[in-house]
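Every protein chain except one is present and positioned as in the full complex.
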Amino acid sequence: MKLAELTLLVTLILSLALMLTFAYNYLAPTPEVRNLALFYLITTYNPQLPYYTVNSPEAVTAIVWDYRGLDTLFETAVFYLALIAGLALARRLYRENPVSFLSTNGGLSIIVKTVTKITSPMIIAVGASIGLHGHLTPGGGFQGGATIAVAPMVIIITFSVFYLLTRKVTTEKMLLIRSIGLIGIGLTAISVFIIGLAAGRLAFVFQNMPKANAPMGLPGQVNGVLISGTLWFFNLFEMLAVAAGFTMAFAVLMLAGKER
Amino acid sequence: MIWEIILAISIIYTIAIALLTVIALKGPTLGDQVLAIDTITYATVVLMVLFSVFFKEPILTVVAIPLALWIYALDIYVAKYLEKGDLGA
Amino acid sequence: MAVDFAGTYLLLVLLSSLLVNFVLSIYGIFFKPHFTKKVIALTILSDTLNTFAIYIGYRRWLEGVNPRPPVLTTTPTWESITEFSRRAVDPLPQALVLTAVVIGLAVTLFLVFLGYILYMHYGTLDMREIRRLKG
Amino acid sequence: MTKILNMFIVACLTFMVYIIFTGSSSVYDLVTGFIVALIVGALFSNITLSNALKVLEPRRWYYLLRYAIRYFIIDETLAHVDVIKRILNPRMPVNPAIVKVPYNVETDYAKTCIACSITNTPGTVVVEIDENEKSFYIHWIDAKTLEPEKAREYISMVFEKYSRKIFD
Amino acid sequence: MISVLDIVELILKFVGLGLIILGGFASLISAIGFHRFRNFYLRLHATTIGTIWGCVYPLIGISLLSITLNDLGASRWFIAGASFITALIILILAPAGSHAIARAIHKSKTARVQPCIADLLDKDLCG
Partner (left out) sequence: MSGMLAELIIYLIMAVLGIMSTIAVYLAIKERDLVKAVVYSALQSSFYAVLYYFLMAPDIVLVYLPVAVGLVPGVLLILISKTERWEKNEAS
């Protein structure tokens, strides 16, 4: 037992030293930035370089869903696997009876309830704005979805979890919305490839803008309004999937152990 | 002139935040700590908006509204836990 | 020169406090007996590592001009893009951290479900007692 | 009919928050904001509001404006100066008590308006609301009286008058 | 040659700066109040000072000030609108939050009302 702890500590110190050795150059930031970052910053929205640009002023979303899109796809897969593993653990612990009673004595006082009634639409509006403007201003699918997921959480806490069920927000519906989001992400990822197949041209999976040897791509602008090709669709579907997945997880977590 | 005033006021806000942090860390009951965190957050909102004016970066203002909304969530979590002992009821 | 030195020193104070956070959360994960405390320490650990990544992407002020977030807000001409790339911070670590935060929340949810199952099985979440009950 | 009107009002609120948070009003923002507002309005139509006709009366908006100006300039300043004096005074003169203050309004929004106004002036905080006895329990930093009716005159008379005109 | 617009701009600028300075000092006073008041129920009042004069008023002040700052360009309307709506949201949310906390603490008997003249809600918690 003692030996294990000591080994752990020594390993910890050694790995910390290793990390610091690699990070020596970065200990204090400099006014310069790495060349890769310069490439991203210059090409992210630059109509003068049509074969490199993503047509999105937001460099972070451009990296997340275009330059490194495949990484994000598999990270999304990890996220959903963790969620599904959690739900599988709680499978036998909850049951969604069609609840008949409308809880009036559950939850917090009437003041908090009224304030929550006004602010929940505001929360969803703010979240939708964050998600749908992900390619223009800071934000994106993950941020918008996580923001929207706070609204059902606050409603569950202030009213009751049964209130959400009487409002017909059940886990089946949330599962449906989440699946729509996932299928949307998958279809968007291969959309340009399918268009290329139909047109008989060369096109890649996870392609967004036309490239030099693959002249297919979704439009960067519609009627003078930037939508940045696939980024808009990715943000929309990711927002739906994240919000629905978290809402489902909260409802199950609250219902667990309340078999009546 | 305006920029110097903004900088000075932001230093005052930082001092207030540091003073409130002492209460948030030591406060005898849970309620004191949550109240101190509330006040810290509201001071932080002003600090953030002040600095987004100071940096001349309007998009940094976006983060103020979520901060104000979520700290309310923390309030009602703790309130419900203390009141009912069960967050789903 | 002195201003430069003081700035470097303050940034390294930030870095060392993050390092201490890292060590403390590692200690919490390995040596605290309670499951919930382990989950709290795990979230702190992932937050600290994310902050390291963001810190690597930061850049110092250039002659008294602040850096900008990596979002282009002007019309894209060569001049504005050059100015933008001279001042904006590195977007790559931010893009990597973005997904890490959401995955961290999903993993925390999984651990919470796991803790509830553990409590139903053993009646306690103290790891020493769980080990004793099993053996 | 009322459902559609409720939905319209909630959608208007959502749309306003969306546009102001976005900070621009291009065609893209207007279209997406309209769609989001419709969806949110359909979801929250019978949660947020019960009687939408009240929102459309201009008399209530006039009283709301008058109340806001009065509240921010007179009531807040007096209460703040009072409490700040107590904090900075070396002897710190406080004699707090939890007093009972009755109210006489009907709707949830009116109750919430009164309670928020009382809590937002330093020196008085609503601790508990009893809907059967129609009274607030208020923690008062300088309890001048323990009688419910007199305390009502000190604390919540003005708020109640305006709140009845705005929300009831 | 001073036009009416210039005078309005000057007034907005000074009112905004005044509100911001007021907010800074109110926030400091509320922090001092947190240290001087020894009881949870008294600290509720210090929180209110930090919320209204310390946060809502300076946000409105920033919104007035940023309209007059020409070197922010067209985006100054964005800062003005965003900070104004933040002030409104805080004005709604802050009292609900502190009411919820006060009610929960009183119901769960975590803190006693101290010093106390009378407690009409629960006699046992007084003193």
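In this document, chain identifiers A, B, C, D and E correspond to the written order of the chains, with residue numbering beginning at 1 in each.
Basically, a contact is a pair of C-beta atoms (placed from the backbone, for glycine too) under 8 Å apart; a residue touches a chain by one contact, two chains touch by 3 or more.
On a predicted model such as this, the values are computed, not experimentally measured, just so you know.
Enquirer: Just to confirm, in the complete assembly, which displayed chains does the hidden chain contact?
Expert: The undisplayed chain, in the complete complex, is in contact with A, B, C.
Enquirer: May I ask which residue of A:Pro57, A:Pro121 or A:Gly140 touches the chain that does not appear here?
Expert: Considering the complete complex, A:Gly140 is the one touching the chain left out.
Enquirer: Which parts of subunit A face the unshown chain closely enough to count as touching?
Expert: Residues 58, 60-61, 130, 138-140, 142-143, 146-147, 149-150, 153, 157, 246, 250, 253-254, 256-257 of subunit A touch the chain absent from view.
Enquirer: Against the chain that's been left off, what residues of subunit B make contact? List them.
Expert: Interface residues of subunit B facing the absent chain: 3-4, 7, 10-11, 14, 18, 21, 24-25, 30, 33-34, 37, 40-41, 44, 47-48, 51, 54, 59-60, 62-63, 66-67, 69-71, 73-74, 77-78, 81, 85-88.
Enquirer: Just the residue numbers, please: which parts of subunit C touch the chain that's not shown?
Expert: Here the touching residues of subunit C are 3, 6-7, 10-11, 13-14, 17-18, 20-21, 24-25, 27-28, 32-34, 36-37, 39-41, 43-44, 47, 50-51, 54-55, 57-58, 61, 63-71, 89, 94, 97-98, 101-102, 104-105, 108-109, 112, 115-116, 119, 124-126.
Keep in mind that, in the parts below, only the chains that are shown with their structure count from here on.
Enquirer: Suppose you hop from subunit C to any chain it touches, then on again the same way; how many hops at least until you reach subunit E?
Expert: When the steps are counted carefully, the minimum from subunit C to subunit E is 2.
Enquirer: What chain lies closest to the overall centre, CA atoms only?
Expert: If one averages C-alpha positions chain by chain, the most central is B.
Enquirer: Name the chain whose C-alpha centroid is farthest from the C-alpha centroid of subunit B.
Expert: Following the centroid criterion, the farthest chain would be A.
Enquirer: How many angstrom lie between the centres of subunit B and subunit E, each centre taken as the mean Cα position?
Expert: Each chain's C-alpha centroid was found; their separation is 11 Å.
Enquirer: Would you kindly tell me how far, in whole Å, the mean C-alpha position of subunit E lies from that of subunit D?
Expert: Those two chain centres are 15 Å apart.
Enquirer: State, to the nearest whole Å, the distance from the C-alpha centre of subunit A to the C-alpha centre of subunit D.
Expert: Measuring from centre to centre gives 35 Å for this pair.
Enquirer: If a residue has to touch 2 or more other chains to count, which residues of subunit A qualify?
Expert: 108-109, 111-112, 115, 118-119, 122, 126, 137-138
Enquirer: Any chance you could list the residues of subunit E touching two or more other chains?
Expert: 32, 44, 46, 51, 75, 78, 82, 85, 89, 92-96, 98-100, 102-103, 107
Enquirer: Which of the residues in subunit B end up touching subunit A in this complex?
Expert: Per the touch definition, subunit B meets subunit A at residues 59, 62-63, 65-66, 69-70, 72-73, 76-77, 79-80, 83, 87-89.
Enquirer: Show which residues of subunit A lie in contact with subunit D when the two form their complex.
Expert: It comes out as residues 109-111, 113-115, 117-118, 120-122, 124-126, 128-129, 132-133, 137, 167, 223, 225-227.
Enquirer: Going by the contact rule set out above, which residues of subunit D touch subunit E in the complex?
Expert: 17, 20-21, 23-24, 76, 80, 83-84, 87-88, 92, 94-100, 115-116, 119-123, 125-128, 137, 139, 141, 143, 146
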